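Before I ask anything, let me first share the structure, which is written out below as structure tokens.
One protein chain omitted, others in place.
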Amino acid sequence: MFWHVFVNQFKMIIRRKEMLFWVIFFPVILATFFNLAFSNLTTQEQFKSFNIAVIETENYQQDNNFQGLLNQLSTGKNKIFNYEISTEVVALEKLNNNEITAYLNYQDKIEIVVNDNNSNVSILKGIIDNYYQTSSMFTTIISYRPFLESEELMTKFNSPSTFFQGEESKNTDYTVIYFYTLIGMACLYSASFSMFAINRLEANSGAKGARTSVSSAPKYKMILSSLLATFIIQFISLLVLLAYLIFILKINFGNNLNLILLVCFVGTIVSSMLGIFVSTLFKGNVEKKTGIIIGYTMVCSFLAGMMFIDMKYIVADKFPILANINPVNLITDSLYAIYYYSEPSRVFINVFFLLMFAFVLFLLSINSLRRKRYDSI
Amino acid sequence: MEKETKKKVTIKPKKETKKKVTIKPKKETKKKETIKSKKEIKKKIVKKPIVEIKNLVKNYKKVTALDDFNLEIKEGEILGLLGPNGSGKTTCINCLLSLITFDKGMIKIFDKEMSPEAYDIKSKIGVIFQDVAVFNELTVLENIDYFCGLYISDHKLRKQYVEEAVKFVGLEEFLKFRPKQLSGGLLRRLNIACGIAHKPSLIFFDEPTVGVDPQSRNKILEGIKELNKKGATILYTTHYMEEVEQLCDRIVIIDKGKEIANGSKQELKEKIKIGEKVTIEVLEINPEQYKKISKIKNILDIEQIGNTINIVFKNGNHNLDTLIDLLKAEDIKYERFFSERPTLNDVFLEMTGKELRD
Partner (left out) sequence: MTVFKNYFKIAKRYMFTIVLYIVIFLGISAIMSIASNSSESNMYSSLAKPTIGIINNDGKSIFTDTFIEYLNEKTNVKDIDYDISDIKDAIFYRKLDYVVVIPKGYAFSFINLNNPQLETYEIKGSYASVYPKLLIEQFLKFSKLYAESGFGVNDIVNNTIEDLKQEVEIKPIEKETEELNLLAVKFNYLNYSFLAILILIISLITNKFKKENLKRRNLASSKPFSRINFELFLGHLVLTIIVWIIFMLLMIIMHKSQMFNSQGLLYIMNSFVFAITALALSFFIGNIVKDEEAAGSLANVVSLGTSFICGAFVPQILLGDFVLTIAKLFPSYYFILNNELIGKTNSISWVTFSPILFNLIIVFVFGVCYYLLTILFNKINLLKKKGEIYD
């Protein structure tokens, strides 16, 4: 009877094609969006030049080096900015109108006048700071060692530096963690499958549930076989997402495939239990229960840092207990630990917490799962 | 109608047959009845009831759905549970099946107390609910196989049962169809197949023909009779009295959670005053003639609406003969003349003051 129910439940899930499609491909589509959004962050080639104005002061006119620098930075393919000479009044107006990021007022020292603090401003500041600093340095060097040629100095100064140990280029990428939160989210999201399956077995969910309840099939067998069917589907859907991330989007998950699969496996257990929990402990129609699962998944994903990565660290810092009971966070952390560390102890700790979470959900549901009579159906 | 002809037959041979028959005509009919009942006894041996409900009370917040309700179903009978919407029929079945809690009372099936974990009892029960309980994702064959498989683990046996169930409901041509592709009548048949595939000895039908076309309905009723012939005990709830009249051996009428009447259809009809209802559409009639008609014996009620005369007779004999003789004698011409035996609706109406169907 076990396999009989299992095979049929499995068939029923597979044949609900729209649901299958959405639950599997929703995370895939989202992953694609993520990838697009982050595509630019890791490559630092793309840079949009901005506009500035320079006020024609005496000091500016006398400083040929500075003019040369401005010229150099505003021409060519990799130009940083475009600049134009103007008066203070015009520049101020353009600044107010957001037509320029800043204007330079070269009095005794250069003043950068801005409307707003942003990364372009810091780039500009960095450039001009550097100008002053290097000028000061060259002046110092040549004044004490006049025999040195400035061109030679320049060449030495600009030669590539090797101050740091060989780049450990592996496993320190900033954006992978977003994709790990996505796995966590996808995991919980598929709880809908187990929720539907358990819902169908309950007498108060329509004639089908009633007929099933009336049959002489032991309920625990029905639950186990249904759960096994949904578990397999949920696990496979997670693997599909994982495969998409690893092979197509080429996100780095580290080297330990076994641990990754373990995390996915335990995550699926949690999601199965979540589905049972929502199905048995909440009364209402199917839409309400689906809404609860989606809502809970989103809150957990948010707290795990999916939309705003610092959220994860704020939670870990200020509400550490919350961090350890949030399944999305636990999954994310586990995957990140596999990626980042070479030894797996942290992973096992997180897996333990996940299993605890699943167990608690199960305990809470077990009473409602038994065959029972309802007040009304 | 059968009895009518039989009666006529017995009147004439009164003179011809031997002493046994002539001596006491009343006993004659009684004997006929006892002979008949002997035949009944051969078919249905009285046993302990399969289903026993005693003093069942179920309240839903403000409403009392079942009020000290009692019911007995004997083995091999088709019991009809008849009552208007909201009378408690479905609640009664749900309590029987241990799907809902009840406040007071006792329910026994197969002489054991019923509970949600009583798997041995449940394996012998089949249910057909009013709402079609099939899975849209499975085909007709898969649905029947699935539900049968909840009872029968043995592959071969199950396969055989499923085939028989399919033949029984006549869905051989639709095995690979999905429920969404079936018409209402076929869907109902599938519903039935799913409920009886495992050959239960006790079957509950909860208003299985609501919204079904007359042909399918007849087929369903025929099917139920066949199931009964093969040995199943059946509880059939409905608010259609025609079905109950056609199908059931014994009828329990329920209203507002209480039993109103209990007995075979004949017994029930005999309980009420109404014997026969006659409607005549006359071409013309004068008040005198009308008065004469109204003075016929055994008339309970008579009224005239335009050219239509409605007469209600008490329980009695020869009413039609007398009436027709009078019409001939008075030369009252009529277009249409029909008589109707009392129906269960009349029973219900008299006992509760309401119609079965509103």
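Per-chain numbering from 1; labels A and B assigned in written order.
We take it that a residue touches a chain if its C-beta (ideal position, glycine included) is under 8 Å from a C-beta of that chain, and two chains touch if they have at least 3 such contacts.
All figures in this text were calculated on a predicted structure; none of them were measured in a lab.
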Chains shown that the absent chain touches, full complex: A
Residue, one of A:311, A:356 or A:369, that touches the chain absent here: A:311
Touching the absent chain when the full complex is considered, from A:1, A:90 or A:141: A:141
Chain not shown, touching residues in subunit A: 18-19, 22-23, 26, 29-30, 33-34, 36-42, 46, 48, 92, 95-98, 105, 109-119, 121-122, 125-126, 128-130, 132-134, 136-137, 140-141, 144-145, 148, 153, 156-157, 161-165, 169, 172-175, 192, 284-288, 290-292, 294-295, 298-299, 302, 307-311, 313-314, 316, 336-337, 340-341
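The rule is short, and it goes like this: only the chains that are shown with their structure count from here on.
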List of subunit B residues in touch with subunit A within their complex: 60, 94, 97-101, 116-117, 119-120, 122-123, 125, 127, 129-135, 137-138, 142, 146-147, 149-151, 153, 194-195
Touching residues on subunit A, where the partner in the complex is subunit B: 1, 4-5, 8, 11-12, 15-16, 203, 206-208, 210-218, 222, 371-377
